[in-house]
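Only a single protein chain was left out; the remaining protein chains are all shown in position.
Coming up: subunit A.
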């Protein structure tokens, strides 16, 4: 089908694949990008928040024409029980800056835009093409790919695996292990459409300002999980995700959790009257630093979700994906410029560069957090949320009980639920995992 040999083949047109393809093509490399979807973005799912700084490093003037929804001026972190939420809200007019820091985006639209930039930079982008196999030579080096289109193998000096979280090709080829049920979360999401002015009224927004709610609590039914609500221009992305291992043990259904979240008294009024236009599901890497696989080998590198690069604590994924794609591409460009072969030894440059970036530094900082949240997760996701709600209600309800007795009751409730030792131990473990 394709006789010519490429400098690089990029598998996948998500955030990391587009970043890699764009960076290599704009440095003059001959790049082929393969995407199995009908159009770039048609298989991609994200909340979605996009961080400007990491995209600026790839396309500095992206604000001129990228399809951005709202820039965030307010973040609400909620702890929920069945009838309440206790929250920390941060809103600042400082976020109304000339070049805002965070935007909500709709992936199918954003990815089409990003892909257009990739093509303009000179890469060949082939959609509706599923890569079925990596081609290896006698010395086991990756030298190309086979696809489900007619024709034989397509060859390249290096293959960039930007194939997404489940990583079918790389795991099947034995380049890395399949993610474990306890290192990935399953998230489901609905797109709720509402008139622009209704969204602005409900969240106190003007113009392109946006608001984000992220919530832990009894909504995840004791599983390690997170609910989220993101405001887009004319829609609200509402979803919830929990660890796959927890889902499997608890035999819970994600759509039941989503419907319960939609009916929560704190959420229901925010989406009232909306029209749902899509229901999506996706896996999110949650294993953190310890789940990062081998990132390079003879003739290949792996980037983005396929490399499990996701910061679960800060809920950052697409920026790590973009950055790893860019850095892998820069390493390949550097090798190419000095005519270095794409050997495992040379491609170690990618990992060396990634280790110096925020991507690996951030993941290393939280390396113990996944284990903490995954053991006895019901304490963090059920027991404490309930206790917090009781404490707040006890503090606010005025009923003639002397304040000293109220405080004693709150303290007693915490000790009864977790014991003194349990409270201290949870606090110490959290502090250590955070540092």
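Keep this in mind: contacts are C-beta pairs under 8 Å (C-beta built on N, C-alpha and C of every residue); 3 or more make two chains touch, one makes a residue touch a chain; residues count from 1.
Just so it is clear, contacts and distances are computed from a predicted model.
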Looking only at the UniProt record of the hidden chain, which name from "Manganese/zinc/iron transport system permease protein", "HEAT repeat domain-containing protein", "Ferredoxin-like protein" or "Heme ABC transporter ATP-binding protein CcmA" is the right one? "Ferredoxin-like protein"
Tell me which of A:149, A:315, A:406 or A:429 is the one touching the absent chain. A:149
May I ask which residue of A:36, A:70 or A:117 touches the chain that does not appear here? A:36
Give the residue, chosen from A:6, A:22, A:78 or A:247, that touches the chain omitted from the document. A:247
Which residue, A:32, A:106, A:121 or A:373, contacts the hidden chain when the whole complex is considered? A:106
Return the single residue from A:86, A:124 or A:166 that touches the missing chain. A:166
Those residues of subunit A that touch the unshown chain are 36-38, 41-46, 48, 106-109, 111, 127-130, 147-149, 165-166, 168, 178-181, 184, 186, 188, 190-191, 235, 244, 247-249, 251-256, 259, 276-283
